[in-house]
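Of the protein chains in this complex, all but one are displayed in their positions.
A and B are the chain letters, set down in written order, and residue numbers restart from 1 in every chain.
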Amino acid sequence: MVAVTIGIVRLRNLFAVVMLGGIYSFLMATILYVLDAVDVSMTEAAVGAGMSTVLLLATLAVTKVREATPVHPPALPLAIALLTGAALVYASVDLPPFGDPAGPGHRHVAPDYIARVVPETHIPNAVTSVLASYRGYDTLGETTVIFTAGIGVMALLVGRRRPRRDGGTSGGGAA
Amino acid sequence: MEVLANINQWVTIFLMVSGLYIVVARGNMVKKLIGLGVFQTSVYLLYISPGKIIGGTAPIISPDFTVYSNPLPHVLILTAIVVGVATLAVGLALVVRINEAYNSIEEDEIYVQEHDA
Partner (left out) sequence: MLHDTVILRVVVKLLLPPILLYALYVQAHGEYGPGGGFQAGVIVAAAMILYALVFGVPEARRVVPFGVVRAMVPLGVLVYGGVGVAGMLLGGHYLDYTLLAATPPDGNHIGVVLVEIGVLITVSGTMLTIFYSFSEKPADGEETD
């Protein structure tokens, strides 16, 4: 994962970066599977490695494939990133250790849901049951967000015309 | 060892910082969006890795197991993944339109075009 991320940061050929992004999504899906998040892993594999790669390649088909060398030296952004990282490291020391069953996240709502899911809904998959029934309102909001993204993309890209430039040069965008 | 106990946090922090660096430091818009994707996946790890219980299993209730990993973060992150791809789609649509208007997707070149016109 670390190596793939460093590759994404450093490489300039955008096609290679998109492919590395697909590999990154698959690795992330594997990690999520190891962390027992099976639903999330399947969704990340389908969405991250599938849809995102398709959309990025469709965009690269109409724009350039190489990234230009940066004009400004990366000192300030690097400093900001490292400063944020240091603050996060400082904050993470207090967090509970990995895999601890007595951690505060596992004590209140989660055992209650796990006990209630099968008697109240007859659905063994706790994630689907919580997603669609106990937290069904949030899923309605999420479906609305997907719907909004669909109409947003349609409004931006359907029925558009090539802009005419001042001075009469033919055809602005790349074909 | 104390360092290895929080290794999921170190990985999360490394991915978050690299995603942040790509978004802030690179001028190419497609690369920025990919960096945003890296940042988003680090947030998935941030939520899901504390939910794992060593010795537990996936949260699908069955009579063979007693200890399950926490299902609540899975629900949140499922929503987050799909919203992430929706945002990526709208962002890329904007990049395509910007490319048609300015014939470039580099921030620096667009800045020059805007301020010389």
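Basically, a residue touches a chain if its C-beta (ideal position, glycine included) is under 8 Å from a C-beta of that chain, and two chains touch if they have at least 3 such contacts.
Just so you know, these numbers come straight off a predicted model, no measurement behind them.
Contact with the undisplayed chain is limited, among B:V11, B:L46 or B:L92, to B:L92. Although one chain is hidden here, its contacts on chain A can still be listed: residues 38-39, 41-43, 46-47, 50-51, 54-55, 58-59, 119-125, 127-129, 131-133, 136-137, 139-140, 143-144, 146-147, 149-151, 153-154, 156-164, 171, 173, 175.
The set of chain B residues touching the chain not shown comprises 58, 60, 78, 81-82, 86, 89, 92-93, 96, 100.
FYI, only the chains that are shown with their structure count from here on.
Contact residues on chain B toward chain A in their complex (touch as defined above): 5-11, 13-18, 20-22, 24-28, 30-31, 33-35, 37-38, 41, 44-45, 48-62, 67-75, 77-79, 81-90, 92-97, 99-101, 103-106, 108-109. Chain contact summary for the complex, chain A toward chain B: residues 1-2, 5-6, 8-9, 14, 17-18, 21, 24-25, 28, 31-32, 35-40, 43-44, 47-48, 51-52, 55-56, 58-60, 62-64, 67-68, 70-71, 74, 77-78, 80-82, 84-85, 88-89, 92-93, 95-101, 103, 105-106, 109-110, 113-114, 117-118, 124-127, 130-131, 135, 138-139, 142, 145-146, 148-150, 152-153, 156-157, 160, 162-163, 172-174.
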